[in-house]
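Take a look at the structure set out below.
Here the complex is missing a single protein chain, while all its other protein chains stay put.
For reference, chains read A, B and C in written order, and residue numbers begin at 1 within each chain.
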Amino acid sequence: MADKILAKDKLGDFLGKLQADYEVYAPQEVEGKPQWAPVEESDKVLWDFSNTHTSPKDFFFPQTEIMMRFKNVQDHENGMVMEAEPPLANKRLLFNIRPCDAKAFQVLDLIFVQDEMTNDLFWKDKRDKTTLVGLACSDPCPSCFCTSMNCGPASTTGLDALVFDLGDKLLVRALTEKGEAVAEGLDDAAEADQAAAEEQTKAAEAQISSSVGMDKVNERSVMELYEAGMWDRVYENCLNCGTCTYVCPTCHCFDIQDETQGESGRRVRNWDNCMSWLFTMHGTGHNPRGAKKDRVRQRFMHKFKYIPVKRDGEIGCVGCGRCVLLCPVNIDVRRVVNDMNA
Amino acid sequence: MEAVAQKIRETAAKLLSEGKVDCVIGYAQGTVPMRDYPYFAYTPEEAQNLTWSPFCCNNLANFLIRRPKGEIGKVAIVAQGCVSRSIVGLIKENQIAREDVYILGVPSPGMVDRRKVQDRFPLKTITEVTVDGEDLVVKGKDFEERIPQKEVRRDNCYTCVQRNPVIVDEMMGEEGPSDWGGNIDAVAAPWEKLEPGERWEAFIDEVDSCIRCYACRDACPLCYCHVCFVDEAMPQWCGKTQDEADVATFHILRAFHCAGRCTDCGACESACPQGIKVRRFTSKIEKDIRELYDYSPGMDLEATPPLSVYRPNDPQEFIK
Amino acid sequence: MSDNSQYQPRIAAFLCNWCSYGAADLAGVSRLQYPPNIHVIRIPCTGRMSPKFILQAFRQGVDGVWVSG
Partner (left out) sequence: MKSLLEYVGIEPGRLHFSWISSAEATKFQETVVEVTESVKALGPAKHMIKDIRKVA
């Protein structure tokens, strides 16, 4: 793993070269907010931003994804024609993705792609064809708590390459074969540059002001946490809207529906969220999570207990802080987890 | 402002210790700048967490209805003009009983739109915002700036016509002027000027960032249907996809269901994570209701909502 | 036939059982001629009408909606 160096004024050439092989996306300013967009001019690529407004999970798990289309055909031997959606046509590259978001995809890989039988083709196709080039955080926000969530400002998990912004030049660290392909042809980095990158990471880690304790959450049994009294207060002001789940990079629940129109139709899957009463509603009319408290508890228990228990300690949260900033009633995940850990 | 907050804390503590109410619904200071959140105080000690600031953007009337029956008995609620109007609406629609609510009336100072503040510092992180008289002091890592509050208020606070509560059990401060002088009829004006094709474009442009989280619906005290039309499956009125038709259906019907009921509290717009100006739709309807029926929701407990009665002189120009 | 009359719109007509549906019946009995573009949906009363119906009709691709009591 050799570190490479790229002068920032050569970025246009560098990205231009990549665009021959990839569709390149990067965070850019869209309507005043940092948002993911296709790269058209390299000087529009943002360097000085906290994180994108919404998470990039829809690159792999679109909010609405067509799974197949179908049509009744009388004289067909099955009476019906079914047609799979074509896989992704081009290779993609997400440039300047934050390490926390990349880490989220690694967590989701554990869920979407488990073994031969549990292998989400739609997710895997897009993951395989996408290269993630991360941008190490040099200036974490007050709402970030990645270091408490097995992650960090320069975490490499889930990334193919990691870029450090050293002012007028970039240090590019290839991490996988896909990453090597991106960094190919760049000059080797000097030791001083590597040291600067280390320095930057340490400073960023030190700047993360909020921390969340997980030790007692890990110790306690599922039932002990489930029955904890703290849940009686957490849900009080929750609106049961889906903001937290839809902006979350690791929330991954979906709802599959067949939509029909006359003789034809399509199967789509849409994001769903555990805050909605409809989420667990049974055909019988019974709802195992009928009360608001149950639903709020589910979201936190899933992220901080169920996933760690089932996935060898991986946490279903990366500490990006989006829900902290966007919850309309300020239900702060840090406060909730600290309560769980109390 | 701080005097009002102090009065709220004292009154809340008194009501709770005397057992007059079981719970006081107010606001507490949030964990991120400019986001004070709805808070439920059950004891006099908890009442000390209550606050009052220009960052109280939720509509607390919402919490009078979204709780299982019998969970709490009598509640006191902090209410400025728009919230009190929502309470009037809920009483009229038989969702709550007047005697179960003790209204702590506050004159509204006009709430701050945190997005307008953020827009002053594009892509920068705001770490702290404090109120200093008529100004906000906004701090970030490498900047500190004073912004007059009146420049960054929420749109609906500029066009507010009722800052003082309409029904009150106890006032938490002096009544102030009733409006900010904005023209509420003007909210819908930009689109009204457009041609139909342009309007559709403007409408889709506004809603295309919608992520269907339904925060606007869930933040709204009018949206208390047990099963919302978007959740109905047989028949399915509104698909769950991000298709233009589905998103448009949601926004059109949500707005329409608030016809003649919306008090323009702005909770929907404040709740939206994407900053969609959802009030554009409801304010048009309310303007029509004012013009057709000379009615403003929630202003009077005795007035009959126009869409629930038939009068021989109802306007019928739209009927052939 | 001129060109612009080639296009035949589809119009969903929500008719009240007691008023316009009756009128449609009478129009038929009286042998009055009218365009065949309307697709009549009989509703028990115009009070049954809901804005959802109108949007649903548009969603399914009709070119116009007519509600008549």
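Keep in mind that, in the parts below, a residue touches a chain if its C-beta (ideal position, glycine included) is under 8 Å from a C-beta of that chain, and two chains touch if they have at least 3 such contacts.
Note that the structure is predicted; figures quoted are calculated from it, not measured.
Q: Touching the missing chain, which residues of chain C?
A: Missing-chain contacts on chain C: residues 4-5, 7-9, 11, 13, 18-27, 29-30, 32-35, 37-38, 51, 54-55, 58-69.
Q: Please output the residues of chain B touching the missing chain, sorted low to high.
A: The missing chain touches chain B at positions 188, 191-192, 194, 196-203, 239, 243, 245-246, 248-249, 252, 255-256, 281, 284-285, 288, 316, 318-320.
By definition in this document, only the chains that are shown with their structure count from here on.
Q: Taking the mean of the C-alpha atoms as each chain's centre, how many Å separate chain B from chain C?
A: For chain B versus chain C, the centre distance works out to 39 Å.
Q: Just the number, please: Cα centre separation of chain A and chain C in whole Å.
A: So the centroids are 49 Å from each other.
Q: State the interface residues of chain C toward chain B in the complex, per the touch definition above.
A: 51-52, 55-56, 59
Q: Flag every residue of chain B that touches chain A in the complex, lowest number first.
A: Contacts found on chain B: 30-32, 35-40, 58, 62-63, 66, 68, 118-119, 122-123, 125, 127, 141, 209, 211-215, 217-219, 231, 239-243, 270-271, 273.
Q: In their complex, what parts of chain A are in touch with chain B?
A: 29, 31-32, 34, 46, 48-50, 54, 63-64, 139, 141-143, 233, 236-237, 239-243, 245-247, 255, 257, 259, 268, 270-271, 273, 276-278, 291-292, 324-326, 328-332, 334-335
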